[in-house]
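A single protein chain has been omitted from the complex, and every remaining protein chain is retained in its original position.
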Amino acid sequence: MSRKKELISNIGLRLDGRRAGELRRIRCKLGVFSEPDGSAYIEQGLTKVLAAVYGPHQVRGGRSKAQHDSAIVNCQFSMAVFSTGERKRRPRGDRKSTEMSIHLHQALVAAIKVELYPWTQIDVYVEVLHADGGIYPACVNAATLALIDAGIPLKEYVCACTASLANDDIPMIDISHQEEVMGGPTLTVAALPMSKKVVLLEMSQRFHVDHLPKVLKTALQGCVDIKNILDVTVSNNVKEIGSSTRWGNMT
Amino acid sequence: MLILSSEKTDNPARIERTYYLISENIRIDGREREDYRPMEIETDVVSHAFGSSRLRLANTDVLVAVKIEVDAPYPERPLEGKLEFFVDCSANATPEFEGRGGEELAVELSNCLSSAYRSEEVFNLKKLCIMKGRKCWKLYVDILLLEVGGNLFDAVSIAVKAALWNTQIPKIKSINVDGSNIDIQVCDDIFSCTKLDVTGAPLMVTVCKIGDKCIVDPNAAEEQCSVGAVVVAVSRGNICTISQTGTGSFHPDTFKSCLILGISVAQRLEDSLTETLGEIKANQDVGFLK
Amino acid sequence: MEKQNLICLPGQRLSLCDKTHTSGKGTYDRRGYIYSNISGIVDVVIKDGIKILEVHSPGLQTIVPAQGDVVTAQISIITQQYCKCYIKCIGDKILRRHFKAILRREDIKATEKDKIDVYKSFKPGDIILARVLPITEAHNYQLSTAENELGVAVAYSEHGHPMIPISWTEMQCIKTYVKEPRKVAKLIPENIHEDLIARLSETTTKV
């Protein structure tokens, strides 16, 4: 009997009962707060993330940072101390949070039309309320929604998704915390799903390079699927806001 | 959704300057001086925590989660458990909180909370003792400020009380002592838990001085107008902490009237909170998606 | 009207505040009365028939530079565009803690602004008299020497000997007779205290 539990059982179900290519349930909402210019809340399975966007506004603290041809995108990732099973010491400022902030910045800059707002700054703050695997994708998706809520022009949606390789053969999508802990490689992809551009690719552990194309394809498919789900929420939101001002009430 | 309001709120709204209105006993949002804004409270919102609550007071949004760990008691207080407050000002609330920007406010809030909960009459830490001088429960009360729309002290104290009310402490099945090693076995049945006694948990009321009149539950604009405020923490009709915020000074008589106002408002708040918490049903839909 | 050494303390009520009495330096008025701000000696100045109450604290006043003040500063760094300096005195008050200030090229002289060279006007270590310009940026005092009475007051030559002014634009070393260009101040005795210069030049030699 092998010590390592199989990530996918022989009838093709994962630990939480999903199939290999099945995403966890995504629920999201735009405009949860009134103070920020844009805000959004997303639940991917049990992972819960809040995002807020401020700006574009004048560059804060030291004008020297301002750029003449584009807006500065300032990201801060922070995790509530109670978001993990074991209580965290600090909500931010540790290595992991800083790395997350940088990765988030990388993904968002690719999507935002920064050239429209020279000499300005856009702040994106994400707060993880509950961590259950796939924190980074949830943060990127929440930030995208918050940016849309703030009315900041985007080239297109930027979505992120994780994928892994189960039983050394089957690619599976949207890795939960349980699956992360069980071991197995995790490939994180942030992409512009419509133009099929990858903006960030990160990988932990290893698998044979032959597997890469199919895992990557699975992850990209996940990004497209997520985009479609977000799209429904966004258009519903627009309809709702539109109907109150009588201009979006077309159908 | 449960709406918690401590007073009538059906005054006609008039748009005038805050300052003038307050002397006329009508505020910018139509409230009277002693009125609270409507609140919503939910419990059991964080599944990782032993107890949690979320409070929304107009634009102020506070999330509180209680986590429990086993710890050794302080040598000078061998019979008592530990209670720690940690406030985190999320940058989501305002960009000023980015990095360490919210630290000053966070420290002020957590100091005020811990001095309000210090007295044994208010919150009995002896209940948290597992084994004298060796093991005790340590309660981490983590407060996350998600949006700041004025009157943080009140909102935080209500949310903390609700979260502690919601907290379930696991029952201990057995303790094995082997020299300096202590093995604690927690009851397997996840439903057999003890609830905390929070009847004495203090509620804080901020009494804000604007001109020569005092108001409760100031919104962000009113906080800007005022030079100072008194925070009164009230537990079972007694005052357990008084602190001042802002830079203003008070005449002794004004100060006393602030205290009287604070106590009476806290009493009303306490009543409606107990009532509301009693009405909360299990497994109702909670969270940000509503 | 001069009273002998009337000592007052902060918060002490000095007089009614009415048409003939107003509050001056070191005092404030509240609800119709004039109160003292600092601990010191009461001084009554009569101007246009109005008594201005002032409180002076002997020697230990706490002041910060304000717009229009003439200050004594020491040049620390010079560049093509500006020079940085430390404000050491405000008027005749010596400061314990120095304030950083900046003197821009175009504020050195009042005329021919485009022909000014910073290095022909000042050298690091020079003691200058300057006026504080309106504060535009937080944390940076801007100075100007665009007046005849403002500019270099004390300077040392390359070889470390004192120099004396020989024209508006030149100073000469008293030992080596080397001439060096400077934006020289026309010193008026009222504007500067002898002992102040002596004390300041002491500190410069130490530097």
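Letters are used for the chains, namely A, B and C, taken in the order the chains are written, and counting of residues starts over at 1 for each.
Keep this in mind: contacts are C-beta pairs under 8 Å (C-beta built on N, C-alpha and C of every residue); 3 or more make two chains touch, one makes a residue touch a chain.
Everything that follows uses one rule, which is that contacts and distances are computed from a predicted model.
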Review point. For the chain that is missing from this picture, which UniProt protein name fits: "tRNA (adenine(58)-N(1))-methyltransferase non-catalytic subunit TRM6", "Mediator of RNA polymerase II transcription subunit 20", "Trafficking protein particle complex subunit" or "Exoribonuclease phosphorolytic domain-containing protein"?
Key: "Exoribonuclease phosphorolytic domain-containing protein"
Practice item. Return the single residue from C:52, C:95, C:116 or C:187 that touches the missing chain. Key: C:95
Practice item. Touching the absent chain in the whole complex: find that residue among C:28, C:119 or C:168. Key: C:28
Exercise for review: Could you please point out the chain C residues that touch the chain left off the display?
Suggested key: 5, 7, 9-13, 26, 28, 30, 35, 37-41, 57-62, 64, 95-97, 99-100, 135, 138-139
Check your understanding: Considering the entire assembly, which residues of chain B contact the chain that has been omitted?
Key -> 75-76, 107-108, 111, 115-116, 118-122, 228, 230, 235, 237-252, 255-256, 259-260, 263
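Definition applied: only the chains that are shown with their structure count from here on.
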Review point. Chains shared as neighbours by chain B and chain C?
Key: none
Exercise for review: Work out per-chain C-alpha centres and flag the one nearest the whole-protein C-alpha centre.
Suggested key: B
Study note, to complete from the structure: Most contact pairs found between chains A-B
Review point. What whole-number Å value describes the gap between the mean CA coordinates of chain B and chain C?
Key: 53
Point to revise | chain A and chain B, separation of their C-alpha mean positions in angstrom | key: 32
Exercise for review: Indicate the residues of chain C shared as contacts by at least two other chains.
Suggested key: none
Check your understanding: Listing for chain A: what residues touch at least two other chains?
Key -> none
**Study point:** For the chain B and chain A complex, residues of the former touching the latter
**Key:** 46-49, 52, 59, 61, 63, 65, 67, 69, 86, 88, 90-95, 98-100, 140, 142, 144, 146-149, 287-289
Check your understanding: Which positions of chain A touch chain B when the two form their complex?
Key -> 27-29, 32-36, 39, 41, 43, 46, 48, 50-52, 54, 60, 74, 76, 78, 80-85, 87, 91, 93, 123, 125, 127, 129-130
